[in-house]
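Heads up, one of the protein chains got dropped from this complex, but the rest are sitting where they should.
We just call them A and B in the order they show up, numbering each chain from 1.
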Amino acid sequence: MRYTVPEFEVERNLQRCISCGACVRQCSYGVHYFDDDGKTVLADESKCVACHRCATICPTHAIKIKAFEMAYKTHFNWTPQAQQEILKQAETGGVLLSGMSNNKPYPIYWDKILLNASQVTNPSIDPLREPMEIRTFLGRKPKKLTFSADGSLATRLEPQVQLETPIMFSAMSFGSISINAQKSLAMAAKELGTLFNTGEGGLHPALRDFRDYAVVQVASGRFGVHKAYLEGSRFIEIKIGQGAKPGIGGHLPGEKVTVEVSNARMIPEGSDAISPAPHHDIYSIEDLRQLIWSLKEATQYKKPVAVKIAAVHNCSAIVSGVARAGADIIVMDGFRGGTGAAPTRIRDNVGIPIELALAAVDQRLRDESIRNTVSLVAAGSFRNSADVVKAIALGADAVYVASAPLIAMGCHMCQQCHTGKCNWGIATQRPELVKRLNPEIMSQRVVNLIGAWNHEIKEMLGGMGLNSLDSLRGNRLMLRGIGLNDRELEILGIAHAGQ
Amino acid sequence: MKKVIAREEWCLNCRLCEVYCRTAHSVSGDVVRAHLREDPTPVSRITVEGDNLDSVAVNCRHCDEPACVAACITGAMQKDPETGIVTCDESRCIGCMTCLAVCPYGCIKTGKAAVKCDLCQGTGEPACVKNCPNRALVYVEVGGAAK
Partner (left out) sequence: MLQREGQVRIPSGCAIAAVTDRSGARFSGMDIIDCIALMHDRSNGLGGGFAAYGIYPEYRDLFAFHIFYDDNDARIKTEEFLFRHFDIETFEQIPTRKVKSIHQAPLIWRYFGVVPQSKIKKNDFDEEEYTARCVIRINNSIPGAFVFSSGKNMGAFKAVGYPEDVGEYYMLDEYKAHTWTAHGRFPTNTPGWWGGAHPFTLLDWSIVHNGEISSYDANRRYIEQFGYKCNLQTDTEVITYLFDLLVRRQGLTLETAAKILAAPEWDAIDRMPEAEREIYTALRVVYASALINGPFSILVGSKHGLLALNDRLKLRSLITAEKGTKTFFASEESAIRVICPEPEKIMAVEGGTPIFIPFAEVQD
């Protein structure tokens, strides 16, 4: 007997159900099925994950997914969820797995920070009238420029990455997501003038035309890394850690390693793809330095090299070390960052919020007078353009988003990525599911989303009396805290609202 | 002329094209009433063949030299010389279903009379195309006719 009860309930409005069977054919979890009469649609609710594919596609909106409500004797410690998780582990003996991102009600500092606007003493700027510049450059910068006697530039700049928006798509490997999902992001990146990130999955041949818009990752499993892969990229990212699961590696189960995945990753078909927790050639900062410079050497110093770390307690010191080790771009991924699969306990309990990590790191690099030599990219859950604006005012050069474009493509945060049964064709390799995601449509939806955010960023900039994002970077006077204590304000480096 | 082209690589097998075809050809024009109240239930002119992995929506190709028109003994089946749309005048159809027998694509359906795709009377994008969630059906200009 299973001790767990279903999480969700399928409510079918029989006055509206036309028995077309779309729900039956669309549910990869096998929730909906026809009764013997071939007309009545029934549901096995224990299988439902609340991905809402059925409810979304139902032409008559006859389906509602509701919480399976059970009355429990009230206990603030032993919540129904806490009990359910114990029951699951008692049944399976396994580590609890989840997809997406930290699901605990920790403070979301973005919602406790307010933006400024100009009134009287300086004018707000109308973005419909004046150019609003959001162009962003990533890469190592010198502290000063020198010119020759003839007025030409004597300083040779290290390679810079030009972006037409401060928003990039963060790493999601082919394997963790489908080729169609990745292609949609690649197409959107090209149209938007930004970059997508291959994750540790190699570059699928179908994306060869998008190499100029690709960040290629070198992670602990080194999957898919070869000379052409590195040389074909816009920049290279060494992945040390991930916000959703700091301190642990990755595991793509053999059943997801299809022929195509095996080719892209350069591993045998059907074999588990295991990315170790540490890079086994990086046991210290000086080892990281060697890898950074090896990658630069391998690409004739034409590609910036980024290092991505998870936001953890002492990230300020770590980032300072990484900057000094030669990284051109440093990516910090906060504890609300997403993942295709992570142990639930790690996902929900390890790491720190990106807001605090970013503020602390930016200040630390300034205290050491090296902030402007490296680029800082913040990741770990940006839900809207206001989050992005606040991150830039705290000190980020750019941000990475992943969950937001996935939601634009249909993701409903059911957190079942690790099962590979994604009904939206995103986190799956099953051909019948992958084909559900048409990059023609989805790239446009992602372009719409980021385009809308760009517009909103420009509106907010204009309101603050700025017409260039350059003037917002690290401009913490534009921020005020609301309902934060002195310690939090001190770490964020902002005053409280009313001050 | 503009025709409905099926792109099987994007077909989800959701069969919403059938639902919306029936609705477009119903009396009420309402998806719920068309399916639950109207008698007879309208017939879908388009049919999805296959399973979730490989499926394709099949409907009338509006051939240049339609076999159904040639075979029609009452002159109910006509190809409009201007629009190229092949339609069945249900008032003249006697239901002999010769057309059904000769159609190489199996696109004639049986209702009270022979029933087939009329490209929604040429009123713009047909309902099947408009409501396809994955652009597996597109309404595009095609140079030659499907033979």
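Convention: contacts are C-beta pairs under 8 Å (C-beta built on N, C-alpha and C of every residue); 3 or more make two chains touch, one makes a residue touch a chain.
Treat the numbers as computed from the prediction; the structure is a model and nothing was measured.
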{"item": "Chains in view touching the one left out", "value": "A"}
{"item": "Sole contact to the chain not displayed, among A:A50, A:L288, A:C315 or A:L472", "value": "A:L472"}
{"item": "Options A:S152, A:S284, A:Q300 or A:N485, residue touching the unrepresented chain", "value": "A:S152"}
{"item": "Touching residue (missing chain; options A:K104, A:K144 or A:K227)", "value": "A:K144"}
{"item": "Residue numbers in chain A that touch the chain omitted from display", "value": "118, 121-123, 125, 130-131, 133, 135, 137, 141-142, 144-147, 151-153, 155, 157, 160, 366, 369-372, 464-468, 470-478"}
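As a working rule, only the chains that are shown with their structure count from here on.
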{"item": "Euclidean distance of C-alpha centroids - chain A vs chain B, Å", "value": "44"}
{"item": "Parts of chain A lying in touch with chain B, wherever the complex brings them together", "value": "15-16, 18-22, 25-26, 57, 59-60, 431-432, 435-436, 438, 440-441"}
{"item": "Chain A-facing residues of chain B, complex", "value": "9-16, 18-20, 31-32, 35-36, 51-53, 131, 133-136"}
